[in-house]
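Data first, discussion second: the structure below is written as structure tokens.
Showing just some of the chains, left in place.
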Amino acid sequence: MAATTKAVSAIRNYLKNCSGFESILKNIKIISAGNGTCLAEYKVEQNATNVLGSLHGGFTATLVDATSTYALYCDQDEITPSVSLDMHMTYMKAANLGDEILIDAKTMRAGKNLAYLRVEVKNKQTGDLLAQALHTRFLLSEKSY
Amino acid sequence: MAATTKAVSAIRNYLKNCSGFESILKNIKIISAGNGTCLAEYKVEQNATNVLGSLHGGFTATLVDATSTYALYCDQDEITPSVSLDMHMTYMKAANLGDEILIDAKTMRAGKNLAYLRVEVKNKQTGDLLAQALHTRFLLSEKSY
Amino acid sequence: MAATTKAVSAIRNYLKNCSGFESILKNIKIISAGNGTCLAEYKVEQNATNVLGSLHGGFTATLVDATSTYALYCDQDEITPSVSLDMHMTYMKAANLGDEILIDAKTMRAGKNLAYLRVEVKNKQTGDLLAQALHTRFLLSEKSY
């Protein structure tokens, strides 16, 4: 509980201060984090939409990448830097402007060199699954890959 | 040749005017387009980077999604709207701030309902392959999926 | 319950009589099926191994493909033929000769044209996750793709 609160605070703090590309995620809300998981919420804004007026697949991919990385890191006191190796997105249903979505990320397994993450994106109101994703990260210990 | 020029102009025009998420791509240069392909160039800017100071995987995914969709559409007079079904990213090597990268997208096959695209991301100076991706799109004819 | 039993019997019967490639799966045991899910068990045999003496990734892919398709079909009285569109395998840990593994497949969403499936492969004794997979199928209604 205390650990979770600390993890949530750390991620919120990171998002508030981050520059670079993840600053596009500054309006996501971290609901919970801990034990290798991270649950975030996001209300689809106009600057995240595609030409059809729904959530852009690249934005969804960014949500997946970031949230699953927070899930991986949330229990670590000292972060092991890591990079994405493979990320697979399966898109099922659109999220429209103003829809509230949940991004639910889970560490499925983490070893010395590799971490395996899984993410579900859901519509908060209807519970419909909008996308599912798998994400494999390579942990950069002393040496690069 | 004339067709290619027309396709390049159409994409450039689209990017100049687009609102929504793809406005983050407004600084990419469309080098060529036509016959189901699209080649774009991008110089990595600070607002596309991750905490390690290199190109963010979510930005790369957005480049892949967008460029392959332009490749699919570049020969169509009337665009058939489509949505991403599956997108798979394999990341191999980082691109750093200021690096110039090439995004080379190709339509591998396009039928009535489905289109299959492939993308390579390379470092322009060194020629190193940085990422490769497969993208499957569902074409929305009269009916949604 | 009755429906589940009927589904299990139908799959067992299919496996007993199938010719073609799925006859390599004749020794898998269907534990349960119903409500869009299928749980199977398999004890790794020599003819399923790779040069390192562990379960071959191609055999695992076949288990994933087949079991998730049974999960999709288990509630249908009349089967809609379908084909694989995308299948993504993430391998995490080896299964060795003689290990008992569980293949747990779930229909995440099924619409008119597309079905989205997810599979976990686990070591039965240790509970360790060995592989996870996503599988997208295209449903062949009146017309091919």
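To keep things simple, chains are lettered A, B and C as they appear, and every chain counts its residues starting from 1.
Here, contacts are C-beta pairs under 8 Å (C-beta built on N, C-alpha and C of every residue); 3 or more make two chains touch, one makes a residue touch a chain.
Fair warning: this is a prediction, and the values are worked out from it, not measured in the lab.
Of the identical chains making up the complex, 3 are displayed, while the complete assembly in this file numbers 4 copies.
Basically, only the chains that are shown with their structure count from here on.
Interface note: chain A and chain C, two copies of one sequence, contact each other through mostly matching residue numbers (shared numbers exceed half of all numbers used).
Relative to the centroid of all protein Cα atoms, the closest per-chain Cα centroid is that of A.
Averaged Cα coordinates give chain B a centre that lies 34 Å from the centre of chain C. Centres computed as Cα averages put chain A at a distance of 28 Å from chain C. Along chain C, residues 86, 88, 114, 134, 136 each make contact with two or more other chains. Those residues of chain C that touch chain B in the shared complex are 85-86, 88, 111-114, 134, 136, 138, 143, 145. Only residues 18-24, 46-52, 56-59, 61-63, 65-66, 81, 83-91, 94 of chain A touch chain B when the two sit together in their complex.
Contact residues on chain C toward chain A in their complex (touch as defined above): 86, 88, 90, 92-93, 108-109, 114, 116, 118, 128-129, 132, 134, 136.
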